[in-house]
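Below you will find the structure I want to go over with you.
A single protein chain has been removed from this complex, and every other one stays in its place.
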Amino acid sequence: MTTVNLMSLNKTYPNSTAPVLKDFSLSINDGEMIALLGPSGSGKSTLLKLITGIERPDSGDIQFDGSSILNIDPNKRGAVLMFQKSYLFPFLNVEDNIGFGLKVQGVSSQTIRAEVKRMLNLIGLPGIEKRKSGQLSGGEGQRVALARALVTNPKLLLLDEPLSSLDTEVRMNLQEAIRNIQRELGVTTIFVSHDLGEAMAMSDRMALLLNGEIVALDKPENLFHRPRSVAAAKFMGVSTFLNGNQLTVKNEALSVPKVSSDQARLLSEPSGRYTKLFAIRPEHIRVQKDGCENSMQGVVSDCVFRGEYVEYQIAVNEMTVRARMPMPAPMFPHGERVFVKFPREHLFEVI
Amino acid sequence: MKRIITPLFRFTLYLVLIAPLLLFAAYAFSTRWFFPQPFPAEWTTTTFQRAIHDSRTLSSMAQGLWIALLVSVLSLILALPAARVLGLRKFRGRQLAWLLLFLPTIIPPLAIGMGLNILFLQIGLAGTIAGVILAHIIPTLPYTIFTLSSAFARFDENYEFQALALGASPWHIFFKVTLRMMTPSLVVATLFAFLISWSQYLLTLLIGGGQIITLPILLFSAASGGNPSIIAMLSLLFVAPPVLVVAFTARQLNQHGEEIREQY
Partner (left out) sequence: MRSHPIFSPWLSLAPALTIVLVLLGASLLYAVAESVGYISVIGQSKFSLDAYRNTLDLNSEFWASLEFSLWISIVSTLISSAIALLLAVWLSERRGNTDTLALNWNLAFPHLVWSVALLLFLSQSGLFSRWAASLGLISTPAEFPVLVRDRFGIGIILSYIGKEIPFLTITILSVLRSQSVGYDVVAENLGASRWQRLRYVTIPQVMPALLAGSLLIFGFIFSSYEVPALLGVGYPRALPVLALRFFLDPDLRARSEGMVISLIITLIVMIVAVVSLKMKDEG
């Protein structure tokens, strides 16, 4: 249906010096669901505003199927939005809300009625046409908002954290529903989120945004297991980074995966500055009583029982190592001397 | 003790509030109510009949209604764009804008009216309906702007973005979404602009200069030495629109009462 090209977009708001978007480029394939993940202020919302036409970029281009849409009026672009709040018009019932986009296009009321009916079946809420929008639950409201967005057969669907105000269970159901409907209709979708789990569950590809730039773009599983940069790794929940000095303890080097030929030489020099940086996911770190290969000694500064896993904070030399082990896992009192083990196969290089 | 005091107190409060209406009715619909009689002895609708057939009274009401209607519509048109930016945007000089629009509520109508009297005499607006309307807009505009801007401050612009992304034209959005969602505040703002204009005495006197006669002008001159029955009847006619408006907007008033200050 639609491929979307965002090309070298720049945007700085008036009365502000810092750009919100810096030379931002991204290509989205037809029918793809791409997640934009980033903290607030990273430029996600601005990007959506540029695409919908509420704001104009300072430079760069936005293309749908190879042709620029920048000079098309916002209401003619076919990029529809769904927000955290449903924004169902309170003065219209469900049917008129869903039919809004068709009505302003001048579609006959008979067609609208049929289309609304089809959409209500699709979102799994048949027969609620005459209900007032105030009578819907949060999850129902979002489903209706989704139907309202999709009924116009949009070129691009933009989801701006549509689930973040819902309870966990409703949220899980809706994640699944949105994903299925999106696949079924094959609509190209941009999904903005700050929730890592949700972004991974929903998207074909994930783009990590920081200060208006993409720091990583890949399939969720690749980003999760092997983020390439420190920034990307931090996004994905990694907090333990080891450089050369930390990899060498009392002349006893930790062993790391082979990454380059000069690694052995650098590691053999106790005071040598080893420029490579390695990272490890918290759930791959082992905390244990006895030392072993590839382990370092430290002191327990915190140990929290979380139900399905135990979370540790261990002070090792000057650094704090955060680890997480699934149950059953040992509990340690504060101040206990323990060893943290970094299994060799789980250490990966980052830049 | 407390059981008695509270209802008694409340009864007194309500009595004070309703008393003027009862009083006016007693005077307006009675006749030959001589001095020591505590209550009217004879009831009649003669004064009422005479009032609704009196061309002076009728034309003053019609004129007042027209003026108030046009004033409230014009205030609304002038206030909407201003209220929107004041309610939704943060910009440099916002405080200043507030202060300037606030000025008409601080500067006494007396001073405004006397100055405008001279100005309008020179440009030929004195004694005309247009002049009176223009003068009435000065006190109504701030109230309209305050009421609407606080409504805009509660309004979420994403409703508009939503409608825009769904393909609605800006025109359609303004009339069918934005105004629709602000209807309660619009109603309150319009009604109170209407009432401020309807009850305006001093500005009408100074600008109308005897050419434009509205009900408050008639009432004022009657009250300066007239027949109590006629005074009461004119009072009843004068308060009828406000009483209706306040009764019908009671609920909204609880939210907006603050913004409608005592100028009115």
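So that you can tell them apart, the chains are marked A and B in the order they are listed, and the count of residues begins at 1 in each.
The definition used in the following text is that contacts are C-beta pairs under 8 Å (C-beta built on N, C-alpha and C of every residue); 3 or more make two chains touch, one makes a residue touch a chain.
The structure presented is a predicted model; accordingly, all values stated were derived computationally and were not measured.
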Who touches the missing chain here, B:L110, B:A153 or B:L179?
B:L110
Where chain B meets the chain that is not shown, the residues are 6, 9-10, 13-14, 16-20, 23-24, 26-27, 35-38, 77-79, 81-82, 84-86, 89, 91, 93-94, 97, 100-101, 103-104, 106-119, 121-122, 134-135, 137-138, 141-142, 145, 160, 164, 170, 173-174, 195, 199, 201-202, 216, 219-220, 223-224, 228, 231-232, 235, 238-239, 242-243, 245-247, 250, 253-254, 257-258, 260-264
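Criterion: only the chains that are shown with their structure count from here on.
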Just give me the whole-number Å value for how far the CA centre of chain A lies from that of chain B.
55
Provide the residue numbers of chain B that touch chain A in the complex, in ascending order.
156, 158-159, 161-170, 172, 177, 180-181
Which chain A residues qualify as touching chain B in the complex?
52-54, 74-81, 83, 85, 87, 89-91, 100-101, 104-105, 148-149, 152, 158
